[in-house]
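Note that one protein chain is taken out, while the other chains of the complex remain in position.
Per-chain numbering from 1; labels A and B assigned in written order.
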Amino acid sequence: MSPENASLRELSDALAAGKLSSVELTQAFLDRIAAANPRLNAFITVDPEASLAEARRADERRASGTAGPLTGIPVAHKDIWCARGWRTTCGSRMLANFTSPYDAHVVERFAAAGAVLLGKCNMDEFAMGSSNETSWFGPVRNPWNPDFVPGGSSGGSAAAVAARLAPAATGTDTGGSIRQPAALCGISGLKPTYGIVSRYGMVAFASSLDQGGPFAKSAADLALLLNVMAGFDARDSTSLEREPEDYTRCLAEPVAGASAGRPLAGLRLGLPRQYFGEGLSPDVARAVEAALAELRALGATTKAIDLPASDLAVPAYYVIAPAEASSNLSRFDGVRYGHRAAEYGDLIDMYCRTRAEGFGAEVKRRILIGTYVLSHGYYDAYYLKAQRIRRLIADDFARAFGEVDMIAGPTSPTVAFRLGAKTADPVQMYLNDIYTIPANLAGLPGLSIPAGFGEGGLPVGLQLVGNYFDEARMLGVGHQFQRVTDWHERVPPGY
Amino acid sequence: MKWETVIGLEVHAQLSTRAKIFSGAPTAFGAAPNTQACAVDIALPGVLPVLNRGAVERAIRFGLAIGATVNRTSIFARKNYFYPDLPKGYQISQYERPIVEGGAIRIVTGAGEKTIRLTRAHLEEDAGKSLHEDFHGMSGIDLNRAGTPLLEIVSEPDMRSAEEAVAYARALHTLVRWIDICDGNMQEGSFRCDANVSVRPAGVAALGTRCEIKNLNSFRFLERAIEHEVRRQIAVIEDGGRIVQETRLYDPDRDETRSMRSKEEAHDYRYFPDPDLLPLVVPAAWIERVRAELPELPEAKRDRYVREWGVTAYDAATLTQSREMAGYFEDVVAAGVEAKLAANWVMGELAAALNRSGLEIGASPVASGALAGLLARIRDNTISGKIAKEVFDAMWAGEGTADEIIERRGLRQITDAAAIEKLVDEVLAANPKSVEEYRAGKEKAFNALVGQVMKATKGKANPAAVNELLKRKLSG
Partner (left out) sequence: MSPSGERCKITYNTAFKRVFYEGKRPFFETNALSLSLDEVKRIALLARIAVSDGEAAAARDQLNGIFAMIEAMQRVDTAGVEPMAHAQEVTLRMREDEVTEADQHALFQSVAPQVQDGLYLVPKVIE
């Protein structure tokens, strides 16, 4: 077994059996990063000494018998999570010099589990983007073809896992920023139900939509990661107080209590007509149809459903997310941390230059949109209207879950596109997230798993959207699919 | 032309919580710069607000105390603007749905009682402070105060004079300390007033254009700033000008208000519900518990003093200026002293002595029981009111109880009629000239005779008895 292709469970077993130390494992991934990152640009910060020090502590913990499943396993964090002593840039010049004085809840939880912080992954600036081209630190390349984007905003995390530079990574998903890059890079990614992963220490983009989640090769790995990431945090007022769950609990059992050959018997999948229209690229449609056939072969039934308000998800999202972002990003003012312009006149000039220099074009664009839609005279027509449409979208899902157990469809309308193909046209770029945004607006969990390849040999993702708190069952469905397919085990050539 | 003044007040009361409204940092005043500003207060990337229950409880207490509606659901919103003492670039406040709506406060002025209606009271966070001393031509920012809980209390434009505005502000100041939600320290900025002032021709219903005056950190400044602003507005209008709606700053050194130019930039606060904070829901049981724990309020006490004890409305208002004073007064009454006598002494000798010593009533060297002991000796004619003042001064100086001092100094009133008569006879014999003058119709001469008798008794004779006896003798 080569460690980079092993599952988390296999790595955990190897560590537990003493066949492998965390230091060896961490060093192996650090070596792979050193070799591949110049090509991929998936990491903004690696700190081998810090990572190896954590690995040594993990090995001591293994030796002392207090290890958990993830103790000693390297995990890369999207550079949106604050990690004490680590530079935390959020992909922005604004925070290029910011060393976080504290840990995010998620970072704390991985540390408490004994995981090793392998490095900080590149991302679209402040998580605004669908191609990882808005990063101040340069674009991330898709491991399947370096001329193509990895998706975004968590493109560095997705590329790192796809290229086997990390066994697992974290991301955040505001409008598809975990699922879309997972799909475009051929790996598995989960956006959990809003409120089960604490946002404390995650640099905020759009607070009512942002949710952290894991990337890994397989659904089974995601379940182990979610066991660590999810959990109540008193410091986040939107964190939900729930009994801890074991997200691996549906991995072994057939989902609906059916036979081993038809483990998904009884599972009703809804296929939204709105997700299979003519805008869906034929290569993606073919791969998704094949994946659905596989799921039916496993016993699931499929039926067409309607999510009529989904058509308005992108417009509503591009009001709500920029509105919240315009306010969330006001704290970057050059006073207490981060970039400050070198030259300025009075206070207002200091603000204006600092922010003009510190933010990139897409971030500024969204701040301007958000400022405008909240400004006097436009609030009702834009912000309140968008919130009403948000309600209609959530209501559509609620109705759908009355007749189906889960919703299935494509994660993204196309496979990865070429770098630069959409940078001139923001609206084109925004439409990449047309199938992922509705789940964010409703707060529902969404899973993307590899479902074959489309044009140019680039990966296609199958998306499952579940009802609130249905992650364990979704991961179970993904796992059954991955038991009979090997898309998630395909490695990009050269890695 | 006769003008009418219209005033509404916005008061920011700092709530007396231990920790800040959205973080666990302390709220104590006067710490070294930025030592009480935690990650949340300085708005590090990724931090989030969590509401302090103590701030909500105080807002509920206030709402109940003014007979307002405590909204079962209220919403926190973001008020967006850039300022270096505002770390997030927005202030968390309540906008469309505040926690408290309506309510009223009764004020007492020379003209009598009046009810001032309140519009709302909402929870919000305070900003930090900009220090303008010269730091290489820059300002210094201290965020210790950032995130301190505030209750912003907004009145209707119900006040018609600076005197009413001050009476309202004082009543509010009394109330917030009474119900223990704010320490009321105006020097430290715990209780800050902004006044919205406009004028209109008497008899006109429509409101004039108003100006908001800021920086009123004492009742005296509030009064003077309003008076100045009213004169300014009338002068502008009478000179054919128009009032421009603006924010003005009161300058106590020059006793004038001036336009705050920096606030002229049109503000567009882009309020929207804070996505980090869910709707605040206050269960009915919480409201009922707070209601049950509320102390008797100043207005209720005032009414009771008047109704049950025959205290005048004005005296009742004075006695209820603080919970401590009212409690002291009630303790004196509870010890058996007649309420009017107790009121006179608490507001008279005691208040004057406290004032001279710069003491709060809680620190009075003469406790309520001791004062009651003194007043009992007036009541049973052991001493006169005049002697009682001497005894009080001795008690204040720590010389013992009233009875001890009376005994030690031999101040017991002479009630023996024969003894007084003897003294009167002696005085009449020794002062024939005064007797002559009195009989010739000079009233002054009588007073001189009374004085002589009192002097002879070292003040210990009952003045009424001396009067009566002298009159009888002189007419005899």
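Assume a residue touches a chain if its C-beta (ideal position, glycine included) is under 8 Å from a C-beta of that chain, and two chains touch if they have at least 3 such contacts.
Small disclaimer: the values here were computed from a predicted structure and weren't measured.
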item	value
Contact partner of the left-out chain, one of A:104, A:149, A:162 or A:209	A:209
Full-complex contact with the absent chain, from B:280, B:337, B:391 or B:450	B:280
Candidate in contact with the missing chain, chosen from B:69, B:130, B:312 or B:415	B:130
Chain not shown: contacting residue from A:3, A:195, A:299 or A:492	A:195
Of A:92, A:326 or A:448, the one touching the omitted chain in the full complex	A:326
For chain B, residues in touch with the removed chain	17-19, 23-26, 32-40, 42, 44, 50-56, 73, 82-85, 130-132, 135-143, 249, 260-262, 268, 270, 273, 275, 277-281
Residues in chain A touching the chain absent from view	97-99, 101, 194-195, 208-209, 234, 237-238, 240-241, 274, 277-280, 309-312, 314-316, 318-319, 326, 330, 333-340, 344-353, 355-356, 359, 364-365, 367-369, 371-373, 375, 381-382, 384-392, 394, 413, 424-428, 430-431, 434, 440-443, 468
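The rule we apply is simple: only the chains that are shown with their structure count from here on.
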item	value
Interchain centroid distance [CA atoms averaged], chain A/chain B, Å	58
Chain A-facing residues of chain B, complex	39, 42-51, 78, 80, 82, 84, 87-90, 141, 268, 270-272, 275-278
Chain A residues touching chain B - in the complex, by the definition given at the top	81-82, 88, 90, 95, 98, 100-102, 104, 199-204, 206-208, 234-238, 323-324, 326-327, 329-333, 335-337, 347-348, 351, 371, 374-376, 379, 383
